[in-house]
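Left out: one protein chain. Kept in place: all the others.
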Amino acid sequence: MKTTKMWTFVLCLASAFGVSSALAQTDPIRIGLPVPLTGPYGAEAKDQVRNAELAVKEFNEAGGLNGRLAELLVRDDKLNPGEAANRALDLIDKDKVNFIVGGLSASTQLSTNNVTKQRKVIYISISQSDAINEAADMSRYTFHEALNPHMTTQAVGRHVFKKGMRIAFLTSDYAYGHEMARGFTRVAEEVGAEIVGEIRHPLGTSDYSVFLPRLAAMRPDVLVFNNFGRDNHVSIQQAGQFGLKDKMQFVTPVLLYTARQAAGAEAYEGVLGASSYYWELQSQFDTAKNLNDMYKKEYDGYPSDYGALAYGAVKSLLMAVKEAGTTDTEKVVDALESLKYDTYKGPEYYRKCDHQAVQSVLIIESKKAPADNPDDIFRIVDVVAPTEDILRSCEELGFK
Amino acid sequence: MNTQTRTMTIDQSKAPSILETIRRHRVLATIVFLAALPWLTPNYSVASHILIFGLYALGYNLIFGYMGMLSFGHSAFLGVGAYAAGILIAQHSVTWWLAIPAAIIISALAALAIGALAIRTRGIYFAMVTLALSQCVYFIIYQMPASGGENGLRGVNVSEINLFGLNIDVLNPINKYYFFFCFVALALWIISRILASPFGHAIRAIRENETRTRACGFNVENTKLITFVLSGAFCGLAGALYGINLSSVAIETLHYETSGLVVMICLLGGMGTFFGPIVGALLFLLIQDVFSLWTEHWQLYVGAIFIFFVLFFPKGVWGTILEKLHVN
Partner (left out) sequence: MDAFMLQLLGLQLFTGLALGAIYVLMAVGLSLIFGMLTVVNFAHGAFFMVGAYVGYFLYQYFPNFWVCLIAVPLLTGVVGIVVERYLVRPLYGRGIDYPLLLTFGLGYVMVEVVRIIFGKQGLPVGTPDALQGAVNLFVGPFPLYRLFVIAVTVLVLLALWLFIERTSFGLIIRAGARDPMIVRVLGVDISRIWLIVFAIGTGIAGLAGYLSAPLQGIAPEMGTNVLIVAFVVTVVGGMGSLSGAIVAGLLVGIVESMAAFLYPEAAKVSMFIIMALVLLIRPMGLFGRAGLMS
């Protein structure tokens, strides 16, 4: 009897919880932020939360939308697409969010997008994916603030590849890896470089010793690491240990700020890659300085590349809301489509057919940080100005 | 495995208590509980999630709780059901009332194939064979271009259903819940009929003492295989509903972690009991939901609660509740 009573009590409490949180509405502008707080990208996700909060704070301190303030609802999607879809459903059905920003892997952003587009909720994705630009997944309500593999590879490839060069790939066997490899292959063909071989490894491999001897045997001039995060830093570290770094140039499409911090200077020394943001951009753009200063006031260090994406996405979203004068989805979509913005890295805009943010791509090289500035871990080699050149054409993506 | 020994005193003079009535009409009681579930949980999304995983666990419980075989590969059936229904709906525009039964049949076939190979092993080896075979299924589906691989299968959009001339918007969470509820209630009833039949008794007999059951003339291998197939079919149904619920199917559905999850849910709730798997699903998902909203270190608390339950509620939550109630 006691136990039945106890459980009934617990269930009642739980439902009371639900009711009370529903009553606590004051009609703010609600932005859902599902990010993988647990899992291998927890550090990146946390930085995204921090940066998004900065954008919200900035908006609110400027008065909001005629007094209506913005509110961030952070959720943990556990880097699991099923969980991400559940969080999106929750945010829409229960929390009644106006917009959703988030997603740190291709699969989670695609599954979130699938939910939001059915229910006509604006979703701005802040991590890399080629698929989300394509006609099958994209919708009027889908926006992509981050870079995509195609843009990244075109930018890096054109910088590094020269005619006659021998290029080898170490590709992570999932969508991200394939998309990067495909992009690089395209540039190589255009430039006249030769792809001497590609080796695919399973996602999450911690021991690359089975792949490295074969890569060495190909004798490439450039070794491209088409993988991400931990896979990226472990494979680069081990390739260095195998002695490959002396024989070829290490290149990776996304040189992740947090991965470089985790792996240390030695592993990444001399590696070339791309990024959407590096704090040093402040010497070129005031908006970058603005973000860095805001960040430094609240937290230690500088915003990471993925963190800054969250800032940019939330800020541009709120700018569009202000422009439209309402949170009505259709009007905000129109505003976003016509928005020209410079949130933190220079001028950007969303391309009409696929809502991809046309933005600059930074080519950076890893270096050892000087003792007085431990955050100075990259050198900006080049900034590829925003251009639709490095995007796939609308026709190629399936749009008529 | 655990045997639940109950001593019941049948007191003819007393009128049957409420609990007795509930126990006798357990299917009805469960259905009533599930019908009321959306109003008990913090939000409707969790209720649908619990419903679907409850069905998954119920299907699994046939093999695990009632037959006593620990399978570590049941995510294969959840996944096959989800992908089958998903591919039919997303890529071939098949309607739901064809896609869902098709998914059930396809998962039953998968269960037949895996079961035929696995049944000859026992104990921990059975668990490992099922694990290995389900990982092979994972690999096969991953490589299939139709599945979308790592990106998952998107576009499983069932937004409106036409029933008896009515247009029901299934994007509405409450409607969606009751849509799934109809399937789950039917499945519950069928499981109950199976368990009450002589076949159901044979299943339990095998769990208690396989040699003796064989000596009594039952074909143990066939019974095991049929139960495995049935279990696979119910899990396939759960999978189809899962895909429709999220409008997409993630490749993680086939991962061994999803297999592990259903084992945990059944054990937490009380295997070998009818209502236990649903209690397990309710508890586990609710706890995970509540905790991950509250702290980023939710895994610590979920793990700790788990350990607590394993140490102090050996028959699972519902099993222990039943035990305590009978003592009273």
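First chain written, first letter: the chains are A and B, and each begins at residue 1.
The criterion applied here is as follows: a residue touches a chain if its C-beta (ideal position, glycine included) is under 8 Å from a C-beta of that chain, and two chains touch if they have at least 3 such contacts.
The structure displayed is predicted, hence computed values, not measured ones.
Within the whole complex, the absent chain has one touching residue among A:61, A:266, A:300 or A:395, and that is A:266. Within the set B:36, B:136, B:182 or B:196, the residue that contacts the chain not displayed is B:136.
Across the interface with the omitted chain, chain B contributes residues 1-2, 70, 117, 120-125, 128-129, 131-133, 135-136, 138-139, 143, 256, 260, 263-264, 267, 297, 299-300, 302-307, 310-311, 314. Interface residues of chain A facing the missing partner chain: 39-40, 42-43, 46, 173, 199-202, 204-207, 209-211, 213-214, 217, 230, 233-234, 237-238, 241-243, 258, 261-264, 266-267.
Convention: only the chains that are shown with their structure count from here on.
Residues 39-46, 49, 149-152, 154-155, 157, 159, 171, 173, 242, 246-248, 250-253, 286, 290, 292-293, 296, 298-299, 320-321, 324-325, 328 of chain B are the ones touching chain A in the complex. The touching residues of chain A, when paired with chain B in their complex, are 1-4, 7, 11, 14-15, 17-18, 21, 37-38, 42, 75-76, 78, 80-82, 85-86, 89-90, 93-94, 106-107, 110-111, 113-115, 118-119, 129, 131, 136-137, 174-176, 203.
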